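A single protein chain has been omitted from the complex, and every remaining protein chain is retained in its original position.
After this line comes chain A, so read on.
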Amino acid sequence: MSNRPELLAPPEIFYDDSEAHKYTSSSRIIDIQARLSERALELLALPVDGIPRLLLDIGCGSGLSGETLTENGHQWIGLDISQSMLDIALEREVEGDLLLGDMGQGLALRPGIIDGAISISAVQWLCNADKSSHEPRLRLKAFFGSLYRCLARGARAVFQVYPENIAQRELILRSAMHAGFAGGVVMDYPHSTKSRKEYLVLTCGPPTISTAVPRGKGEDGESCSEDESSEENQMVCISDRNRPQKKQKISRKGKGRDWIFKKKEQLRRKGNTVPPDTRYTGRKRKARF
């Protein structure tokens, strides 16, 4: 995977004005973000009593995920490190309050007040050291430690993450466990490389029955949501081992007269002996032949 934005630049630099604008004007990204935050909210398992909760959106960006929270009637505080993304969020007039901050420096919040936290595609940024003073392990520790403090007892935090490799996933999980969280990874659609999504579901407090990690979607090979185009989820069938590298343009009628003339011209230029072009060139033989 070479197109990981984490490897290109630090988040506050990568998400500059143009990138932030691009991000928020792409309907595909908006759709994906909405679906991810919908699922994260579901995994957060807030009590269903219609009372708005106070949620935290870590790495809120332009507020795409926050919009889902607002739609579900919750109040939220969003934290992001990119000023440009927050500017876009202001333009979109999101309902939540925004903070410019670095999650790796710890959350500047009072203890025990937040009812739940979500974070969409953000925590893996912590695994990179973008400054000489950055140390991923300590930044993860500061982040999870401060998150643990500010969450109410029994509250959940759900992070959708794209770990680069197993070691990164382990590093993130271990930091969370060190901070005192219980929980684990929920994987949606584990059989599909494309739509596989990982959620870190953490519960504040000691492990109990209620902290058991919910099951991921599509674990029994059930297909992804129906609204997705079916071709995206189909397995690639390879009938021939020696698949041609380049597909040649062949219409049903054959290659045609023009193609033959072109080839003959090429061979003539090379100096080969080529039969002359006549009206019989490239003509189909009669069936009785």
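Note that contacts are C-beta pairs under 8 Å (C-beta built on N, C-alpha and C of every residue); 3 or more make two chains touch, one makes a residue touch a chain; residues count from 1.
One rule holds in what follows: contacts and distances are computed from a predicted model.
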Undisplayed chain, where the name is taken from the UniProt record, one of "UDP-N-acetylglucosamine transferase subunit ALG14", "Multifunctional methyltransferase subunit TRM112-like protein", "SNX30 protein" or "Pyruvate dehydrogenase E1 component subunit alpha": "Multifunctional methyltransferase subunit TRM112-like protein"
Which is it among A:33, A:68, A:121 or A:146 that touches the chain not included here? A:146
Out of A:20, A:64 or A:107, the sole contact with the unshown chain comes from A:107
Quick one: which of A:31, A:71, A:97 or A:265 touches the chain that's been left out? A:97
The one residue from A:5, A:136 or A:180 touching the chain left out of view is A:136
Which chain A residues touch the hidden chain? 7, 50-54, 75, 77, 81, 86-87, 90, 97-102, 104-110, 112-114, 127-129, 131-133, 135-139, 141-142, 146, 150, 164-168, 171
